[in-house]
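Apart from one protein chain that is not included, each protein chain of the complex appears where it belongs.
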Amino acid sequence: MKNIVRSLALGAATVLAFTGCASGQQAATGDYPSRDIRLVVPWAAGGSGDLTARSLAPLLEADLGASIIVENRPGANGSVGYNWLKDQDPDGYSLAVMGVEVAILQFQNYDVDPADFIPIGQASSGPGAIAVPVDSPYLSLQDLIDDAKANPGDVTFSSPGVGSVWDSTVQGFKELAGIELKNVPYDGSAPAVAAAAAGDVDFSTDGIGNQKIQVDAGKLRYLAMLTDERDPNNPDVPTAKEQGVDLQNASWIGVMVPAGTPDDVVQKLSSALKTAVTDPAYIKIMEAANQLPFQRDSAEMATFIDEEATRYGPWIELAQRD
Amino acid sequence: MEREIVTEHPLVDNQTAVFPAAPDALVTDRSYRIRELVPVATCIGLGIGVLVFAQDINSQVGVELGPAFWPSMLGYSLIVFGALLVFVNVLRGVRPADIPDRLNGWGVSRFCATAVLLVGYVLLWNVLQFWLITLVVSLALTALYGARGWKALLAFPALVSVILHVLFVLVLRVPL
Partner (left out) sequence: MINIVASPVTDGILAVLQPDTLIYIVLGICIGMLVGAFPGVTATMAIALASGFTLTLEPTQGLAVLLTIYVAAQFGDRVPAILLNTPGTPSSISTTFDGYPLALQGKAGLALTTSAFGSAVGMIFGIAILAIAAVPLSAFAMQFGPPEMFALVVFGLTMMVGVSSGRIIKGLAAGAFGLVLSAAGRDPITGDPRFTFGILELNGGIPFIAVIIGFFGVAEVLNQIITRHKQHHAKPVTQMGQWMPDARLLRRLAKPMGIGAVTGSVVGLVPAVGGDIAGIIAWDNAKRASKRKDEFGKGSFEGLTAGDTASTATLGGSVATTMALGVPGDSVMAVMIGSMMIWGIQPGPALFSTHPDLISSLVTIMLIATVLTLVLSLLRMRGMVKLLELPSRYLWVIILIFCMVGTYSVSNSIFDVFTMMIASLVGLFMLRFGFPAGPAVLGLILGPLAESNLRRALIIDGWASIFTSPIAVVLLLIALGALILPPLRGLVQRRKNASKGSDLPSMVP
């Protein structure tokens, strides 16, 4: 018995000594980063945000020379994770993945202010599309608009949730086209797209990549791309702009740190992120997951987030008055 | 408060089969039936609370069955169930199987100490080393529950903290 206890105690001591040594060695190398960096994902495991973080982590590790630990802190539309980041020391050792919610939760009674954070950069983009069931009578965006004008409020669409990127996008569509539509919010993109594929609703607005599954299976048909130019993978599908509705929107994923982080740290992280996002391995993973690798640096991202907030604000107010 | 009601009334020992003939026979002692007013009050109180807070839910969005419909429906159901409990348990009696084991003074103080220790444990997670605080708390709990001797008070807490540290901190990389 004594032997067992002694070996247990020895084992415990070894484990603890080992972890202690490891962090001590890193500290000796000096400059940032000198210890493990935490990258928080404000959503549950699974899904494109989590995937982006886990694919970026090894590439950032290689560039920065420090371990990156990916943690999920899900809850309340990402605001739990964002608020956690806000309270961390601004020393560059706590990072979080962000989505467009960072810019728009403030319009939905959440205590999330983009000014509390400094963006590091953008990692990916997921442009949207409007898709209809494959046997839908709508052959063009104009058919949809005409039907909605003839029967105001009878045309239904599925969205991945109230106040989500794609729900807000449709508010913009309603405004631009001057029509009334009925929102059926689902719990996430997969069920929302599947509902359109099953014909429960008249159309779906979601990421091109999220709809691709059902389009490939012959259940959905793209009606319009919400992009500037035609999608290279779907050259036959016209953009909404071509069809008279100047609407573009994309979901995106980026990385940020708490406000107050020193500028040299931000720049170092920003260039590391740039290297990671342009890495062929990352591009391959993103393309396989139907996401578009997309790079913006820290300064460009800050301007972009401001633009997003100005753009979404009125849309969300419109949805709340609905 | 509610719990003390149990201690005040001497409890018939379940094992000594006071009601041998019919296992479904209801216990009709007044003390047990009065004790059943606690669930009644809880149900009705909770129902009213839900209804009051459901008033605060207001939405500008006009949809059929708005956000307050579902909670209000549940609030009314809770009140109805509370009222029904009066007829079922207070007026008729309690099944012997539903009478809990008696609590005792030492048990209640042990419970309070456990609660304090565990709340302190959670609050110290991100302050002290996880394995250290786990060691201390499991040692304190083991001692509180009456274990004596170095094996119980040192080896066991050490084992618990090592397993938890290895599994959660090293393998699963949980930020503790």
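Think of it as A and B in the order they're written, each chain with its own count starting at 1.
Keep this in mind: a contact is a pair of C-beta atoms (placed from the backbone, for glycine too) under 8 Å apart; a residue touches a chain by one contact, two chains touch by 3 or more.
It should be emphasised that the depicted structure is a prediction, and the values quoted were computed from it without experimental measurement.
J.: Going by the stated contact criterion, tell me the shown chains that border the hidden chain.
T.: Looking at the entire complex, the absent chain's contacts are A, B.
J.: From the list A:73, A:221 or A:268, which touches the chain that is not on show?
T.: In the full complex, the listed residue that touches the missing chain is A:73.
J.: Which positions on chain A touch the chain that was left off?
T.: That gives, for chain A, the contact residues 44-48, 50-51, 54-55, 57, 70-77, 79-80, 83, 108-111, 156, 161-163, 182-187, 190-191, 194-195, 197-198, 200-201, 212-214, 216-219, 285, 288-290.
J.: I need the residue numbers on chain B that touch the omitted chain, in ascending order.
T.: Answer for chain B: residues 2-3, 6, 19, 21-22, 24-26, 28, 36, 38-39, 42-43, 46, 50, 53-54, 57-59, 61, 63-68, 70-71, 74-75, 77-78, 81-82, 84-85, 88-89, 92-95, 97-98, 100-104, 106-108, 110-111, 114-115, 118-119, 121-122, 125-126, 134, 137-138, 141-142, 145-147, 152, 156-157, 160, 164, 167-168, 172-176 touch the chain left out.
Operating definition for what follows: only the chains that are shown with their structure count from here on.
J.: Considering only the defined contacts, which chain A positions touch chain B in the complex?
T.: By the definition above, chain A touches chain B via 1, 5, 8-9, 11-12, 15-16, 19, 38, 69, 71, 319-322.
J.: Where on chain B is chain A touching in the complex?
T.: 60-62, 131, 151, 155, 158-159, 161-162, 165-166, 170, 173, 175
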